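Note that one protein chain is taken out, while the other chains of the complex remain in position.
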Amino acid sequence: SDLLTIGGKTFRSRLMLGTGKYRSAEEMNAALEASGCEIVTVALRRIDLDQPKRSILDEIDWTKYHILPNTAGARTADEAVRTARLARAMGLSDWIKVEVIPDAKYLLPDPIGTFEACKVLVEEGFVVLPYINADPVLALRLQEIGTATVMPLASPIGSGQGMKTVEQIRIIIDQATVPVVVDAGIGTASEAAQAMELGASSCLINTAIARAGDPARMARAMRLGVDAGRDAYLAGRMPTLPYASASSPLEGIVR
Amino acid sequence: SDLLTIGGKTFRSRLMLGTGKYRSAEEMNAALEASGCEIVTVALRRIDLDQPKRSILDEIDWTKYHILPNTAGARTADEAVRTARLARAMGLSDWIKVEVIPDAKYLLPDPIGTFEACKVLVEEGFVVLPYINADPVLALRLQEIGTATVMPLASPIGSGQGMKTVEQIRIIIDQATVPVVVDAGIGTASEAAQAMELGASSCLINTAIARAGDPARMARAMRLGVDAGRDAYLAGRMPTLPYASASSPLEGIVR
Amino acid sequence: SDLLTIGGKTFRSRLMLGTGKYRSAEEMNAALEASGCEIVTVALRRIDLDQPKRSILDEIDWTKYHILPNTAGARTADEAVRTARLARAMGLSDWIKVEVIPDAKYLLPDPIGTFEACKVLVEEGFVVLPYINADPVLALRLQEIGTATVMPLASPIGSGQGMKTVEQIRIIIDQATVPVVVDAGIGTASEAAQAMELGASSCLINTAIARAGDPARMARAMRLGVDAGRDAYLAGRMPTLPYASASSPLEGIVR
Partner (left out) sequence: SDLLTIGGKTFRSRLMLGTGKYRSAEEMNAALEASGCEIVTVALRRIDLDQPKRSILDEIDWTKYHILPNTAGARTADEAVRTARLARAMGLSDWIKVEVIPDAKYLLPDPIGTFEACKVLVEEGFVVLPYINADPVLALRLQEIGTATVMPLASPIGSGQGMKTVEQIRIIIDQATVPVVVDAGIGTASEAAQAMELGASSCLINTAIARAGDPARMARAMRLGVDAGRDAYLAGRMPTLPYASASSPLEGIVR
């Protein structure tokens, strides 16, 4: 009953997975299964369009997962727009995760290019999920033009540094009218739980699972972490106190 | 198969619960059940020894939980020792959680008094679980004299401030030959997960569950958080990187 | 000899002050003096253009300070551009601190509007100092179009939350070709020192001084903090070690 709704579709799982960096297709599929995820993102550039050889599309049972093509590799708004159109033309999906990333060292998204690409794609009828830095005003402006989510980063892609943008994500959530998906930087399960406790609607995780010692076990840890954080958020946490507070009354001690 | 062993007994759950501060016995029992815990701690001073009226001992189905009496309220080693002896004489248990807390504002444990009480109680054959500040040398000395665990605090009792002693707990775990139970200060599920990811063997939680908006749901969140953290620890997390690292190869983009 | 150069001018002090929120003109002037600052920012909207009554411009001895008009209150690029032109037309300065802030609750800057305003103002020959969220790609794009600095925030204006954007500011500095001025959110002297230790060129501080118990003393604290951080940065700090390292050789003890 606690469902996630994006672009008119509903999902039971609040954990989305990426498909890069796995050591094998078997390991990837074991992780997808253990994670309980329903949405899986795929970089369009990893799909070889002209050749008959096996691509990422053939490795995954798409009857079980909702595909979310992404524009990874696009450095400008134009490149992102063209990638999205191609994904739709191929019949993959009219959902698109917009990534506009000009720089290869930090892989941080360009707010100007991302905003431009989203404007075009929303007008063309795409369900647009933009990957952004944790900038609350950018998030506001994107939801105002009609994106289906906002996807702020926790820390740089693939860094595993965890929740380095807590205060900004807190503000984004406070102002959100669309689901907030924390995307990039989560390195371990407690960080996924922390994102959900802030009130995020979902987490998208790739490297932390693919590069764990045991990806399937880490995928399960992430599923548990997301569920733990969501439950804690809905349960309503105790107030944080500056001092201690005895667990039981102080009278009655044996002296 | 991933069992916790303390004092010769084995447990499947790595979450221990306290029994103070619940709004009702029903709420407490619902939380105990939702948590999946097997060890429950009770302050001996909350047991009315002379009177027939209903005490905390009557509220809980002790066929389902292992009782861990504690010396909450003891301000000196002597008081703690006397409380432990009384608990054993009553037939409650020869396990004892040692708390020696001289001060009511911060409720922090006394290292000198705790060490003295533990020395006496270990010699008298108790299974001793000392509650301590996150002091690695104190933890070393306690395990050397034969305590069954060490129980360092995350932050002051009942404060919900979370993991404020991460670096010290990391050292305690690195040096431990007995289970390390993080006790006091955990406020929400991600913090329980974080404790387990550091390599703690268990968490003991009271106020964060009892004072949550919905205690049973928070108890479930804590169970999931402990399991998530344990799985993440065993899976082996990705290395944390100072920079970003692309989730998929950078060639092949649509330009 | 360790000078700060902005827009062709050089400064000895690396601390800039704002002029809002002081309890009196005397208190403000005492703080300006104690801070040793050379650049002082003034909101153009606080200057009453038509009336003869005393404004902020009359309160400060402008022979001692370089004035930096700002566009505080502008919610759009257009409003910011008009404010800058007005400041120049009045003969105040062709320097302009660009603030485009659509929202009154968090007072965070709009990346899209800020970028647009800066493009126009750089082309019109202004020396442009944009106030931005700590977004490394936005900072890159602004310096590429010719802004004289970038001014990322540490945390929301007037919040005193300190350095909440450390990792992003670290990246901004790593990529910078213009001075990086940490602006907004610094609450106390150690935070100014921390900004400088990251390699920032300067700090701009207002509320933390104006709202301190003793503004002049806090102004001096900030001056010392900026100098301390700059010296530490230039001295080159020791490496951070995961373990301890004895201060002196371990042989020779009295046993």
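Annotations for the structure displayed:
In order of appearance the chains are A, B and C, and numbering begins at 1 in each one.
In this section, a residue touches a chain if its C-beta (ideal position, glycine included) is under 8 Å from a C-beta of that chain, and two chains touch if they have at least 3 such contacts.
Just so you know, these numbers come straight off a predicted model, no measurement behind them.
Across the whole complex, the hidden chain's contacts among the shown chains comprise B, C. Within the set C:S1, C:T63, C:T177 or C:S245, the residue that contacts the chain not displayed is C:S245. The omitted chain makes contact with chain B at the following residues, 102-103, 106, 108-112, 115, 133, 135-138, 140-141, 155-156, 161, 164-168, 171. Contact residues of chain C toward the unshown chain are 18-21, 43-46, 48, 72-75, 79, 82-83, 86, 104-108, 156-162, 187-194, 197, 206-208, 210-215, 217-218, 220-225, 227-229, 231-232, 234-255.
In the analysis below, only the chains that are shown with their structure count from here on.
Look at the contact of chain A with chain C and you find the same residues on each copy: over half of the numbers used there are shared. For this pair, chain B with chain C, the centres built from the Cα atoms lie 46 Å apart.
In terms of their C-alpha centroids, the spacing between chain A and chain C amounts to 34 Å. Across the assembly, chain C contributes no residue that touches 2 or more other chains.
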